[in-house]
Each structure stands twice: as C-alpha cells, then as structure tokens.
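Other chains of the complex are left out, but the ones given are in their true place.
By written order: A and B. Residues from 1 in each chain.
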Amino acid sequence: MRLAEHTTTTAAEALETVDVAILPVGSTEQHGPALPLGTDFMAADAFAGTLDDRDDVTVLPTLPVGVSEHHRQFHGTLWARPETFEAYVTETIESIASHGVQKAVIVNGHGGNVDALSRAARRLRADNVAFAPTWNWWESTPELSDDLFETEGGHAGPAETSLVLELADDLVREDALDEAGEGAPEGWGESVHGASVGFDTIDFTPTGAVGDPTEGSREAGEELFEAASAELEALVDWLVDHSFESLLPDDHV
Amino acid sequence: MRLAEHTTTTAAEALETVDVAILPVGSTEQHGPALPLGTDFMAADAFAGTLDDRDDVTVLPTLPVGVSEHHRQFHGTLWARPETFEAYVTETIESIASHGVQKAVIVNGHGGNVDALSRAARRLRADNVAFAPTWNWWESTPELSDDLFETEGGHAGPAETSLVLELADDLVREDALDEAGEGAPEGWGESVHGASVGFDTIDFTPTGAVGDPTEGSREAGEELFEAASAELEALVDWLVDHSFESLLPDDHV
C-alpha cells in the first residue's frame, strides 16, 4: 500500500497487517548533462514502488530534497543541511512508529544522505522507537555492477545512467552522454596522500559525472533494477522474520 | 518546467528565463474516513502543475510531510516539528535562490503549515535571499466557497472533498462521506470564552472532519480548482511584474 492513498480508516485496517514501513528518500541535484536532477528520488520511489502490493508493507511518501550542498555549484541543485534532513527523516519515522509500525527501510537514492540517515537510524534504535536501516540500491548488487561495467558505477556514471534509462528514459538526454563523460574521473572525490581534498563535486569533475556514462544501457538498467529489487524484497523479508525486540541493541557487555 | 525533469545543463538554460519558483508543500495526515491521507500534498502538487508550462516558472518537487502533530491520534498521520519543516522549506528556497531565482510562491495545501511558512518567508526576505509568500488555495476564492456550500469549507469538509473529487476521485471513499460528517463540528477548533482549548483535532471532531463533507461534488471541485488556479496564475503574474528589490522591506521609517 501507498500510505498516502489510504484514508485514515482504511489505513487503520491496513496497518494491522503492516510490519515494515518504506521511506523513499533522494535528492534533487545535478547528475551531469544527461541525467535528470530528480534521478535520486525517482530511483528511490521506483524501488519503493516494487513493494507496494505487499500487505506487510506501507510505502510512505518520497522525500525529494537531501544532503547535496556539495553539488551546489551546478544549476538546479537543491539541498538541506544535514541536521535538517536528519530531523525530517527521524520525525517521519517517529510518526509511523506511533501508529505501531516500528520497523522501516529507508530506501535511499543518494550517497550524500547516508551519514545523516545513519545518525537518524542510530538515534531511533537507541530510543526504542524504530529499527530503520538504510538501503542503498547501488550497494545491494556490487558483483553485478562489476560484471556489467568496466568503469566504476559512481555518481551519474554507467549504473545510474542505466537505471534511469530503465525507469524514465524520456528524461535521459542520450545525446549528452558523451559530453557527460568528458573529463570525468574514474572514481568519486579527490585524494591527496590519503586525505580527501575534494569537498565539492566541482573540485574534481567538470561535468558533474563520475565514470563513463556511455557504458550505460537499458538492458543493464533492467538487470540492475530487477536484481536490486530482489535484494530489497529479501531485506524486507528478513525484517519481517525478526521481532522488533530482537533488533534492539544490548545495553552493555 | 518541473525542475526535477531537467538535467543540470538544460536547467541552466531554462533558468535564464525563470523568474518565480513554485514550491508545493502539503502534509500526509488524516482527512476523515473518506479522503486520502495525501490530500494536502496532492492538492498542492496539482495547483503547482497548472504552472509548469510557463517559461518564467520552475516547479520544485513537492514536500509531502508537514506540521500535523495535532492530527497524530488518527491512523496514518505523519508530521515534522514546526522548526524542522520551517528549516526544510527555508533551505530548499535558499538553494533555488542561489541559482538566481529569488522570487517564489509556496503553494500550500495544509493550514497547519502556515505559521512555519510565515516564519520562513519573513526570514528569507529579511536576509535578502528571496521573496516567498505562501499561497493557500482555500483562501484564494473565499466568495466562491461561500456560494457553493452552506457549511464552512474546513478540514476534510465540502471544499476539500470537492477538490479531491476533481483531482483524484479514485481515492475518495464516497460511501464514507456520510460517516465523515457524523458528529463533525461546523468549524475548526474548540473555543471556551475566547480561548482556544482544542489543541488536537481529536479534541473536537470524532471523525477528523470539519463541516459537512456530503455537500462536496465533482462540479464544485472543478469550479474551485479553476478559480483558484486563476488566482495563482495572477499571483505569479504580479510577482513577475515586481522586481525583487521592490519587494524587499524598508529598513526603518
């Protein structure tokens, strides 16, 4: 079920069988010249959507603005401060927990959100409110990505390009994929003698992309989406199989 | 344009002619037994959508969780603290202002958001960042509402019911409209000798609705949507006609 489509009375009934809430979160930020600014929240929303026919799941609305200040120099990027995003996520999960759903998966489409989501999840668990791990689609099938592409599957790179081709190909400017790859580094960030000195994306990629986007394809996107969706499905099954209490931390050794 | 559907390079070009950003905000909260929990953000999104073909407008993604703690006792309600919502909105508008768009309309679907939005708008203006008034659809055509309905057009009442029938009638449980009106008060809140003592919705309405939802109709919804959309359009025109500088406050008398 998509929670927002229920009325409060049908939600009351539906929530009786719900065990896991899904909160899709992403970002609105530059993804180079070829991919849409909404790539990350669209991806999160699409993965969440694969679960909305389960009776033990409720899908919350998608949060579209994330921790993206490091992309701020590129046109169209929106961002919230890490503290703000952390609070917005935390309070949303506290809300659904107050209705009795104390397990959640944060389906995340944006790497920059990860730290804030970790802090939110740790706090929610330490306070006995909810167990809410973050699921990053690009980390769920590492071997498949390695098989599919020669260059790393980073920001606006081959994996993300493939995924958007699968999910919303009308929003991909395929004729700009070459341009996207020009001057793009192989991996994320810039490191000098072990220190990360690339604080903003603009420091290390002129186009905003990382990796070679031209490696992307609809077929790879389909494969990635299916494989990652299966992992997400399995994660939800795993959560259903564990009681909330069993997921809480020990107090002390 | 919908900002999220652009790439950063097409956004760069499109933003050159954009003068006003539209930020739809709503809530996911109980609207009685007949209307969907997502009523408020769906309404905001729909009104924003009427503007997305204008070259001088960019529509930002919709923020779906708002200031709704006062509905917390009803199943499915989600909420953020006022400070969190205010910050999330403020930072989103600061972001688009950093790309040169310093006028915005916050298209709001939820009364509980109004105070936080006012604080955000005052701060953005005082800091010379953006002029971002809030537009509440239900306040834009007061006379039409009076003409259409006998009871007040409040939360989950006839006006809102009509609007959702127009926008997403598959999500309205029409056979629950009678139940929604049972015991519902005529107006919002509970007042005792001039003091508001109804802090939570549950204090004064057993179903979550206010007013008589059965007064609502598709026809009224269509009229309301068209009339209010015209007001929104006119508001955007008014903003386009005023320079940002002319909208800033005087320093002192």
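One rule holds in what follows: a residue touches a chain if its C-beta (ideal position, glycine included) is under 8 Å from a C-beta of that chain, and two chains touch if they have at least 3 such contacts.
On a predicted model such as this, the values are computed, not experimentally measured, just so you know.
> Out of the whole homomeric complex, 2 chains are present here; how many copies are there altogether?
Here the complete homo-oligomer in the file comprises 6 chains.
Criterion: only the chains that are shown with their structure count from here on.
> Just the number, please: Cα centre separation of subunit A and subunit B in whole Å.
It comes to 27 Å between the two C-alpha centres.
> Where on subunit A is subunit B touching in the complex?
Against subunit B, the touching part of subunit A is residues 3-12, 15, 28, 30-38, 41-42, 60-65, 72, 74-81, 83-85, 87-88, 91-92, 95-96, 98-99, 171, 173, 176, 208.
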